[in-house]
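Of the protein chains in this complex, one is absent; all others appear in place.
Then we have subunit A:
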């Protein structure tokens, strides 16, 4: 059973730059990712949009292993701010879950 937290998006979307909902799940972003991200940005963004907090927590190591290199953004056809979205997810995790 997946626990859904409907308020999660408000905690993560602390800035207008967070635009995960612009992602339409095409997967182009992962083609040249140097990390070979197995939790593709699109999957991560779905978790956020659906409020699947536990799934995001399970993905902590992957969220923090993104290089913020913007290779993905260079190719995203929908101008998703992938790296800033990931940075804001980190902000949420650091503040609310990792005790930083």
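Quick notes on this one:
One rule holds for everything that comes next: contacts are C-beta pairs under 8 Å (C-beta built on N, C-alpha and C of every residue); 3 or more make two chains touch, one makes a residue touch a chain; residues count from 1.
Following the convention adopted for this analysis, contacts and distances are computed from a predicted model.
Within the choices "ABC transporter permease", "HypC/HybG/HupF family hydrogenase formation chaperone", "Cysteine-rich domain-containing protein" or "Carboxypeptidase-like regulatory domain-containing protein", the name that UniProt assigns to the complex's undisplayed chain is "Cysteine-rich domain-containing protein". Across the entire complex, the residue among A:11, A:43 or A:87 in touch with the chain not shown is A:87.
Think of the hidden chain as still there; on subunit A it touches residues 32, 34-35, 60-61, 64-71, 73-74, 87-95, 97-100.
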